[in-house]
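Remarks on the structure that follows.
A single protein chain has been omitted from the complex, and every remaining protein chain is retained in its original position.
For chain A:
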Amino acid sequence: MPKISVVAKDGTVFEIQAEPGTSVMENAVRNSVPGIEAECGGACACATCHVYVDEAWQEKVGLPGPIEADMLDFAYDVRPASRLSCQIKVADGLDGLVVLVPERQS
């Protein structure tokens, strides 16, 4: 199973064995990573699961889809590395992925 790392805003690193096909958000929530609210549960409806993708992984993770990009546009402190973690699907090719939780969600 791919291993992903979610870095909380206080620097704590959550290393998670993640099932392929699940979203990064689901894994972060199940492991109680603080700062990922995900109120809509992954429907891309609320923009409260914003993360920054570590530079080394940006190309592999890819760009947000159109709806996600529009939602992200209104998230707090958006950067080029921003994604909604509910829209990043874990896959074998993402073994080692690192994402960072922003200061706050909105």
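Going forward, contacts are C-beta pairs under 8 Å (C-beta built on N, C-alpha and C of every residue); 3 or more make two chains touch, one makes a residue touch a chain; residues count from 1.
What we mean here is this: contacts and distances are computed from a predicted model.
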item: Among "Sulfur-oxidizing protein SoxZ", "ABC transporter permease", "Electron transfer flavoprotein subunit beta" or "FAD-dependent oxidoreductase", UniProt-listed name of the chain not shown; value: "FAD-dependent oxidoreductase"
item: Identified contact with the non-displayed chain, of A:Val6, A:Val24, A:Ala47 or A:Val61; value: A:Ala47
item: Of A:Ser5, A:Thr22 or A:Gln58, the one touching the omitted chain in the full complex; value: A:Thr22
item: Full-complex contact with the absent chain, from A:Lys9, A:Arg30 or A:Arg104; value: A:Arg30
item: Absent-chain interface as seen on chain A, which is shown; value: 22, 26, 29-30, 32, 34, 37, 39-47, 66-67, 70-71, 73-74
